[in-house]
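Presented below is the structure to which this report refers.
Every protein chain of the complex appears in place save one, which is left out.
For subunit A:
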Amino acid sequence: MPSLGFLKKKRTKDSSGSAKDFESPTSPTITKEPSQLSQPRSNPDALSNPATSTTASASAVTSDTNNSTAAQQNTAEPMNTAATPQQQPQTYSSPEASQQQNQPSIQNVINPPNNDSGYRATPARDGDAMQISPPPQVQARVTKGKYSLVDFQIQRTLGTGSFGRVHLVQSKHNQRFYAVKVLKKAQVVKMKQVEHTNDERRMLGRVKHPFLITLWGTFQDSKNLYMVMDFVEGGELFSLLRKSQRFPNPVAKFYAAEVTLALDYLHSMDIIYRDLKPENLLLDRHGHLKITDFGFAKEVPDITWTLCGTPDYLAPEVVASKGYNKSVDWWSLGILIFEMLCGFTPFWDGGSPMKIYENILKGRVKYPPYIHHDALDLLQKLITHDLTQRLGNLHGGSKDVMNHPWFAEVTWERLMKKDIDAPYVPPVRAGVGDASQFDKYPEETEAYGQTGDDPHERLFGDF
């Protein structure tokens, strides 16, 4: 195996001039006045002053509606750096202002003129705008977040889950593309995931890392919760893996290394992730990873109890309901590396989850012959029941993983700066909402932005 690491000048970090416009993090809603951009951080209690926030929202709405090109020059901080959304200019905090502004715009943009009472959804084709039309007189009920449904044009579905889906959306203010995760409150409640959902928002709000998805803000209406995140254009690592059958050793190593840095960061903040799998890893346009879906992320300084994750990836102590700690993420990293190298997971068994769990508890792994011996050694130290053997859980922490021979060629500082070229650059056109790398899904048929009774209102105060 060649010893490497003398790496040429890389193009993958976000520094080149021409691309910059699309690269730099940009808030989906933008205020025009420069003073307001600096204000949120220096004046954190702006929101507590009703006069200030009303003024801010009024001017924001005006500038947004009339002038989107000027707005594009500005950038804003995602919510995670600003600690709480309250420190951002509150765009629609005044009920009167939002009433006046929301009503016409939501009718114009989300509601096609040919539809009267009902709503319909047509499967999106090639990025066409979704035609989900809300019932008449719909208006997004704005709570605390700085965004609302009227700030976005909803487009096709990028992925679906048990209680919601993710849409490609375009900001009406800066024309940039974002991904909005929509969760049905009733379903969240029915599946008893209220706590996990609130944790998801809280944890995403705390993190800022090159390999983690950025959350810009959240809002809700009477039926749904919305989380505005970056649109990561390259699709899921899952799709690339299935297309490739399996990854060559150095390729698996590259992705595993980026995940390792992200886990190291999360654990340093006492955040346990709990749902590592290729489906939750997105590729950006340069081919670097972003971990998405914080649905089970939680602050866990020591031990936690809830059984959650994805069957193939569950650690034995989770299956056995013993109470477990952050090291379950390192076990899952082992499963992920195995799956990247082999194309399948080690405990899979004929599609029955109970059989998978039995295999996990037995813990016997058959390693295919083509696994590199360094990788084999690392896998055996990650996929182990013995917590005094599992790398990442020991005295050296995540450094033990990073210093493992399999990762010897990885220059971690450069990797962190995205200074190592990704092995695969997704064929996407940057910045134009190119969702070609995402599979297609049947579209939602229920209108977004509904008002009316909300029996679950109290449960999601953070949104």
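Here is the rule we go by: contacts are C-beta pairs under 8 Å (C-beta built on N, C-alpha and C of every residue); 3 or more make two chains touch, one makes a residue touch a chain; residues count from 1.
Rule of thumb we're sticking to: contacts and distances are computed from a predicted model.
Peer 1: According to its UniProt record, what is the protein name of the omitted chain, chosen from "Metaxin-1", "DNA-directed RNA polymerase III subunit RPC3", "V-type proton ATPase proteolipid subunit" or "cAMP-dependent protein kinase regulatory subunit"?
Peer 2: "cAMP-dependent protein kinase regulatory subunit"
Peer 1: Touching the absent chain in the whole complex: find that residue among A:Tyr178, A:Phe296, A:Trp330 or A:Phe460.
Peer 2: A:Phe296
Peer 1: Touching the hidden chain in the complete assembly: which of A:Lys146, A:Lys277, A:Lys290 or A:His404 does that?
Peer 2: A:Lys277
Peer 1: Pick from A:Thr29, A:Gln153, A:Gln193 or A:Thr260: which residue touches the chain that isn't shown?
Peer 2: Only one listed residue reaches the unshown chain, and that is A:Gln193.
Peer 1: Using the document's contact rule, name the residues of subunit A that touch the chain not shown here.
Peer 2: Subunit A touches the missing chain through residues 1-2, 4-6, 8, 123, 161-162, 191-193, 195-196, 238, 240, 242-251, 253-254, 275, 277, 279, 287, 295-296, 301-303, 305-312, 319-325, 342-344, 348-354, 357-358, 361, 366-373, 376, 386-389, 393-395, 409-410, 420-425, 439-442.
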